[in-house]
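Accompanying notes for the structure given below.
What you see is the complex with one protein chain gone and the rest in place.
For clarity, chains are labelled A, B and C in written order, and residue numbers in each chain start from 1.
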Amino acid sequence: MTYGKVFEGLRAYCPQAWKDYTCHDFVKGLGDGSLPHEAFLTYLRQDYVFLIHFSRAWALAVTKAGNLEEMKAASAIVHGLIHEEMQLHVGICAEAGISLEELEKTVELPQNMLYTRYVLEAGYSGDFLDMMAALAPCVMGYGEIGSLLDQSATSKTYREWIDTYGCSEYQDLCAELGSLIDKAVITRLGENYQDTGRWQTLLQHFETATRLESNFWGMAFDAKDSA
Amino acid sequence: MTYGKVFEGLRAYCPQAWKDYTCHDFVKGLGDGSLPHEAFLTYLRQDYVFLIHFSRAWALAVTKAGNLEEMKAASAIVHGLIHEEMQLHVGICAEAGISLEELEKTVELPQNMLYTRYVLEAGYSGDFLDMMAALAPCVMGYGEIGSLLDQSATSKTYREWIDTYGCSEYQDLCAELGSLIDKAVITRLGENYQDTGRWQTLLQHFETATRLESNFWGMAFDAKDSA
Amino acid sequence: MTYGKVFEGLRAYCPQAWKDYTCHDFVKGLGDGSLPHEAFLTYLRQDYVFLIHFSRAWALAVTKAGNLEEMKAASAIVHGLIHEEMQLHVGICAEAGISLEELEKTVELPQNMLYTRYVLEAGYSGDFLDMMAALAPCVMGYGEIGSLLDQSATSKTYREWIDTYGCSEYQDLCAELGSLIDKAVITRLGENYQDTGRWQTLLQHFETATRLESNFWGMAFDAKDSA
Partner (left out) sequence: MTYGKVFEGLRAYCPQAWKDYTCHDFVKGLGDGSLPHEAFLTYLRQDYVFLIHFSRAWALAVTKAGNLEEMKAASAIVHGLIHEEMQLHVGICAEAGISLEELEKTVELPQNMLYTRYVLEAGYSGDFLDMMAALAPCVMGYGEIGSLLDQSATSKTYREWIDTYGCSEYQDLCAELGSLIDKAVITRLGENYQDTGRWQTLLQHFETATRLESNFWGMAFDAKDSA
């Protein structure tokens, strides 16, 4: 499964940062079940707040889209996030013993705030491509992690999480988004997009967002009191 | 059917502008069938471009929302517009003899551009309330016109258009949005919102957008060559 | 005097629109003194409102700049507009018999609103280059008109206006901005920028803004009652 040519180029620019993110101890812990439950709960709580701002960022991508096809793709993601994924998330949290009331009281941790505000600001100050570069690490990274764990996980503890991102439906979404990004970049910057200054900016957004993903895992992993 | 207390207040501020819009000759022509077919075709073509920017504005409202309830409402509208209403619109245009290919080549007229850019800019430079005040004339105005024509139309020529906005489903949407706006305004500005400077700004956005709606009817009505 | 290579390319894309703007009857009337005083007064009043939004657009360009050099250039323009040009404008209006109090009561005409909201929205939804393409027609067009009239004007009636834009100081500003735009475009899109889709978008912004400039002259020229 490939997530497109542009994504390959972005990932190839920062292999270490990408590895730090996708092979983080948090990820390993999801696969072998060694992740402390408390760390997973902290992650779930923070992810609830994250999803709100992530949805806002995708909505901004609708506003900044260059054509109807881009608008449709981004608005489908917004709708999926707000009307389905957040509902699903509330369900998973409930199973894990976190009520909706508790979720809504979650205090946003700095690492969480840093990530979403970085993406939103990059979007507001930049254009649709800047948004795609800053949003890709989350969407595609989870796809890669899900796909990897789907095959390699040795524990069933976090199987539900793994299935969410390893399933063919999510993999298809990543492939479709990858294809949309390829088209978006080539249409705007040409086939030789890698020779432009815009590409350098996109690389920077991608790398920064990738580092902020690692930072997010670290936040959940390290949290002492997640109550 | 009421569209909420805030909407009543906004409308009461500019009764003449509201009447010019909702009782425009274009509207009368829809009701008694006297509207020249060419004017209706121009309207449909321009409305296709309008819907794109209107969807973008509602997506911006998702980004600017203050809570999940507002996000849900706005994103449901974005999704409805992009994934349903635009499809419906393409169908109506096809029946009227305008192909999708032709629609996509529509040259945006100045009155159309003025309206959508005004709303988007008011949203970008202001906050969620500014967006609601600038978006309300379109949503609620069409509701009021649809409801009125539903009862008073003497011709079946434009019945499909009338049904779209006169039907109970659309009326419910207006009522729900009205209720959301009431809550949004009161939560942010308090029960005495009419005493604030913010309210004055909202009144101005509402009146301007209302005038730009009349202007939009006039554009379609007057267009000589709409090919 | 040249305003840069990118500007030449933008102008060459829409020669008729550019001619309609820079050789408009309003411009001819400034040169031979045949412009009705009332039209000039309408222009001055509307330009006061225009300058406010134009300053806001240049401030947005500061926020969207990609480096300190671009920030410095844009912020110098913002400062010049707000702290000098608007003051100057108030002075010219006072001489023409329009008090500051009257100026502040100016009702923004649709053509004026259309122009500034188009530019601001293009900036918010796009990036720094979109802003430059949408702002260039005003800055450079006035430079070209000022330079032309400086040599060809047969009447002294509107000499002060002509001097403002024909003077070497303003011509230098246009040349410097042109050079900044050249660098901004080439840095971001490469030497072959004309082969990119981004360039097509920039051409469209430039042409639209150019048409909206003609529209602005027309507004002032045609205004019946400008009181």
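The rule is short, and it goes like this: contacts are C-beta pairs under 8 Å (C-beta built on N, C-alpha and C of every residue); 3 or more make two chains touch, one makes a residue touch a chain.
Because the structure is predicted, anything quoted here is derived from the model rather than measured.
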Identify the residue among A:Val49, A:Ala73, A:Leu120 or A:Ala184 that touches the chain left out of the display.
A:Leu120
Check the options B:Glu70, B:Asp130 or B:Glu213 and report the residue that touches the missing chain.
B:Asp130
Tell me which stretches of chain B touch the chain missing from the display.
63-64, 66, 124-127, 130, 187-190, 192, 195-198, 201
Positions on chain A where the hidden chain makes contact:
56, 110-111, 113-114, 117-118, 120-121, 124-125, 215
Interface residues of chain C (partner: the chain not displayed)
52, 55-57, 59-60, 62-63, 65, 68, 71-72, 74-76, 78-79, 82-83, 86, 120
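Note that in this section only the chains that are shown with their structure count from here on.
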In terms of residue numbering, is the interface formed by chain A and chain B classified as same (over half shared) or different (under half shared)?
same
Using CA atom averages as chain centres, what separation in Å is found between chain B and chain C?
32
When the centre of a chain is set as the mean of its C-alpha atoms, what distance in Å lies between chain A and chain C?
42
If a residue has to touch 2 or more other chains to count, which residues of chain C qualify?
124-125
